[in-house]
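Note that one protein chain is taken out, while the other chains of the complex remain in position.
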Amino acid sequence: MLHCKMLTVVREDRILFKDLSFTIKPGEIVQIEGPNGVGKTSLFRLLIGLSTAYSGDIFWQGSSIDKDREFFYQQLLYLGHKTGIKPELTPLENLQFFQTLHAAKQDIDLWFVLAQVGLAGYEDVTTAQLSAGQQRRVALARLWINKCPLWVLDEPFTAIDKSGIAVLEGLFVKHAEKGGIVLLTTHQDMTLDSSLLRKIELGGAAADEDYV
Amino acid sequence: MWKWLHPYAKPEKSYQLAGKLLPWFVVLTVITFIIGLLWGLLFAPADYQQGDSFRIIYIHVPAAMMAMGAYSSMAIAAFVALVWQIRLAEMTVAATAPIGAVFTFIALFTGAAWGKPMWGAWWVWDARLTSELILLFVYLGIIALYNAFSDKVLAGRAASILTLVGVINLPVIHYSVVWWNTLHQGPTISKFGKPSMAVEMLWPLLIMIAAFATLLGALILMRFRNEILTRESHRPWVRQLALNNVKITGKN
Partner (left out) sequence: MKTMFRALFSAFFQVVAKELQGAFRHGSDILNPVWFFIIVVTLFPLGIGTDPALLERIAPGIIWVAALLAALLSFERLFKDDFIDGSLEQLMLSPFPLAWLVSAKVFAHWLLTGLPLLLVSPLLATFLSLDIDTYIALFLTLLIGTPILSLFGAIGVALTVGLRKGGILLSLIMLPLSIPILIFSTMAIDAASYGQSYIGLLALLGAMLITAIILAPFAIAASLRVSVS
């Protein structure tokens, strides 16, 4: 369970959002919505502990994420605008590195996973030579090999085609059925059944108010 | 135990507290400066070797001491800022750095000016002056780092980290420079650190040290208040304050 309490974020004298509270339960797929510049990425970076809030707290499984980073990061998978894929390494090497560093599943066939994301035959080419969509797929392959219950995905569908999106959505549903949490932003249309998807709207209204 | 401090962790309260303390510091500074300067420059006896030129120590020594004093207070504030994550402490670091740099510059300049009649040169690679020069570099690095960040919260945190790295390194720098100096120059006459100073000369020096200390305090308080106002400019109490000021000046 991910619980946010009265989050306020100020960036360079601008209030992005104020007193934001919400709780996400296991098995939920949550889309954060809102126009550009409303602070979706800022919110995500806050939720994963990369930046700090002006005020407010974030709890994962009941304990503050700042208190127990190592525990939290064992259970978190984050995919940002920047993929974290090293261009000079091959897709296979990138995934192997992820496996060691994020204590992911060891007993999984990485070749199979790469085939799943449509990269069969590209295992030994350096990632720099792949197209933007393919590089994105290397990053997304992490979704198959991690053991984390909490997925925070910032625009995971960027540069991914329709059939790819459908595959990912299927994966999200499966993850949620197992009690996992998927938290994402996207500008693409999702075909996901609306009963499975919860939306949280970040409004720009709060930005003009004062706060104490 | 820290409960009584808690209200002052709020910017508004600290702003008011700093405002209440400031006049006292200013008054003390003015008094000690007048007494110290008059006594030191007019009434204290001239040095039998250096004549009147020795009187520059009434500026040099206090400035050098407070250059270090400013750094120490920054280091303490930086420690507090990073360990307890108190934003006001970060602001103190940011507020103090330029003051420390100016004090260091004054110490350097007066040291060099004193060297002219003593050694016949504006600059000699004396251990003390060299350390002060390096301290100035460290200050300038911290200020440059602070200014490079557009988000001032991050800037304060970065400056705090660098301040702490510096405080571990500064003693090493100092001793390495002293050692380097004795090796390369042979023993120079220790100019300012005379063990037996005549009492008539010592008293004004102590008063001047007190004067510089209160000046440092007053300047830190002033810059601290400014820092709070800039950082908190989006908060209602700051706007209210600004409005009140407009009203008051409007009446005049």
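Letters A and B name the chains as they come in the text, with residue numbers starting at 1 for each one.
In the analysis below, a contact is a pair of C-beta atoms (placed from the backbone, for glycine too) under 8 Å apart; a residue touches a chain by one contact, two chains touch by 3 or more.
From a predicted model like this one, the values you see are computed outputs, not experimental measurements.
Asks: Write down which of A:88, A:107 or A:201 is the residue touching the left-out chain.
Replies: A:88
Asks: Per the definition of touch given earlier, which of B:18, B:91, B:138 or B:238 contacts the omitted chain?
Replies: Once the missing chain is taken into account, the touching residue is B:138.
Asks: May I ask which residue of B:118, B:161, B:222 or B:241 touches the chain that does not appear here?
Replies: Looking across B:118, B:161, B:222 or B:241, the contact with the absent chain belongs to B:161.
Asks: Which candidate, B:169, B:226 or B:240, sits in contact with the chain we can't see?
Replies: Missing-chain contact among the listed residues: B:169.
Asks: For subunit B, which positions touch the chain that isn't shown here?
Replies: Per the touch rule, subunit B residues meeting the hidden chain are 82, 134, 137-138, 140-141, 144-145, 148-149, 154, 157-158, 161-162, 164-166, 168-169, 172-173, 176-177, 179-180, 183.
Asks: Extract the touching residues of subunit A with respect to the undisplayed chain.
Replies: Residues 45, 48-52, 70-71, 73-74, 76, 78, 80-89, 93, 96-98, 100-103, 126 of subunit A touch the chain that is not shown.
The rule we apply is simple: only the chains that are shown with their structure count from here on.
Asks: Where the centres are mean C-alpha positions, what is the separation of subunit A from subunit B, in Å?
Replies: Centre-to-centre distance between subunit A and subunit B: 47 Å.
Asks: Quick one: which bits of subunit A touch subunit B in the complex? Just the residue numbers, please.
Replies: Subunit A reaches subunit B through residues 10-15, 210-212.
Asks: Quick check on the complex: what are the subunit B residues that touch subunit A?
Replies: Residues of subunit B touching subunit A: 150-153, 233-236, 239.
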